[in-house]
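Yeah, one chain of the complex is gone here, protein chain that is, but the others are all in their spots.
In this document, chain identifiers A and B correspond to the written order of the chains, with residue numbering beginning at 1 in each.
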Amino acid sequence: MAHRPIITLTTDFGTNDHFVGAMKGVILDIVPDAEIVDICHAVQAFDVLDGALAISQAYSYFPSRTVHVVVVDPGVGTARRPILASSEKYHFVAPDNGVLSLVYAREEGMRVRHITAEHYFLQPVSNTFHARDIFAPVAAYLAKEVDSHKFGEEVEDYVKFTAPKPKMVEANRLRGVVLKVDRFGNLITNITPQDVPALFGGAANGFKILVGSREITEMRAAYAEGSPGQVFGILGSMGFLEIAANRAAASQLTGAGKGSEISVVLGGGVAAGA
Amino acid sequence: MAHRPIITLTTDFGTNDHFVGAMKGVILDIVPDAEIVDICHAVQAFDVLDGALAISQAYSYFPSRTVHVVVVDPGVGTARRPILASSEKYHFVAPDNGVLSLVYAREEGMRVRHITAEHYFLQPVSNTFHARDIFAPVAAYLAKEVDSHKFGEEVEDYVKFTAPKPKMVEANRLRGVVLKVDRFGNLITNITPQDVPALFGGAANGFKILVGSREITEMRAAYAEGSPGQVFGILGSMGFLEIAANRAAASQLTGAGKGSEISVVLGGGVAAGA
Partner (left out) sequence: MAHRPIITLTTDFGTNDHFVGAMKGVILDIVPDAEIVDICHAVQAFDVLDGALAISQAYSYFPSRTVHVVVVDPGVGTARRPILASSEKYHFVAPDNGVLSLVYAREEGMRVRHITAEHYFLQPVSNTFHARDIFAPVAAYLAKEVDSHKFGEEVEDYVKFTAPKPKMVEANRLRGVVLKVDRFGNLITNITPQDVPALFGGAANGFKILVGSREITEMRAAYAEGSPGQVFGILGSMGFLEIAANRAAASQLTGAGKGSEISVVLGGGVAAGA
């Protein structure tokens, strides 16, 4: 292998407890040369979609052979399966609850296995901390180049959900949702350029974006292009329409937050959709 | 040495300041190949018992020769000693204020030294940031395999406290305490299976657990086994009785928190204790 194995961690464990530290200890005890990278431990507790978003936005920047561990696991200790999903480039180790759904949608050639090879687990396996007892050691052995087929049989019936998609609710009105609010108070929506090309291409005429208490009529190319107090739309780095403000939190200015409805209303004569 | 030296950090410094970054710089300047692992920087400020819990829950998962740095140090700059505690497997670098007490209780063959070898310190030593000026460089030199006896003389009178233990306050009533609340709102108590085997073995008959505003009558094997809104007991991954709820914060549902009293009342005919 040309370089140290890389293992990333995405969880809803926060960083106030010893949980992440214990996972790292387990990994390093098996593969001491691993480089462990925290992607995010602030996934909303128990929120599988939020975890799916986090890993989907970061995994593809990592080098080939990276092992991504994703643990948002409200069903820990029940019959939900631990799985290993592998593409040509990456491995993903996670509970089978849909937290990899957005990865399945983006990454080609994924094969999913039900992890059953208990000799790779940390014994005794607790009922409440499979991240430490199952996911971390499995990731470590993958990083040591144990073949994926040794961890269990391939399955087809793994859990997969579709992220909420925006819908045309009237001829000129698209309704979407705020997927998350980022650290700066930007509202990340589920609306992409494919959904309303006119809005992003500068061809929209008299459009309105309705979210929270605001009616937004401007699109900007950079956060700093807005004037003070102004709320505007922007194509964000996640590939979605964001509602933002210059050096201010759009979430506060609009009163909108995660789960809020957002509507894009296009003016006369501009067709929606590609 | 077969692999890179590993140094872990457990502090009450939080991650909002440059404190942890400066420690890492000091370490890497001495031993650039070290792998530095954050266990937790969110120990409650000045709370030595909380720090003792954090390190005790994570240290043992790391490989042999790991150097654990533990800094919860309200007495920084006073006469309290910097110490190096070594077992066959690990080194621990910490202020001598009891923050290693739970490690002393679990790890065998510990020898404790008063760190006095000032030529290993970062000069000039400040009065307010020994983590940067003493603990980090000492850990780095340990990681470079400087012999522990070079740091100072062995001492026997190091500070050590006993964690609060649950007590039988009546024939069938055990009283304990909530040691901490984790990220999910689970109440981690100081009650172990050794204290009330019947409760964990499924043999308890008509037991009640009293905590905050709730009277709990169910034990569960997994968080997800509880019904919505139900608060139950569970054997947590830390080895203690936890009070939990399915996808909800038991701390909110019970109104209890760190330091709250908890009682286990066993039904007739079931003996407490092993």
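Heads up, the rule we're going with is that contacts are C-beta pairs under 8 Å (C-beta built on N, C-alpha and C of every residue); 3 or more make two chains touch, one makes a residue touch a chain.
All values reported here derive from a predicted model rather than from experimental measurement.
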item: Sole residue of B:A22, B:A117 or B:V159 that reaches the chain not shown, by the stated touch rule; value: B:A22
item: Among B:G75, B:P197 or B:G257, residue touching the chain not depicted; value: B:G75
item: Which of A:A54, A:L199 or A:V231 contacts the chain that the document leaves out; value: A:A54
item: Interface with the undisplayed chain - residues on subunit A; value: 2-4, 6, 8, 10, 15, 35, 37-42, 53-55, 57-63, 66, 180, 182-184, 221-225, 234-237, 242, 246-247
item: For subunit B, the residues touching the chain missing from this view; value: 12-22, 24-26, 28-29, 32-33, 35-36, 45-46, 74-78, 126-129, 132-133
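We adopt the following convention: only the chains that are shown with their structure count from here on.
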item: Approximate Å spacing (C-alpha centroids) for the pair subunit A, subunit B; value: 31
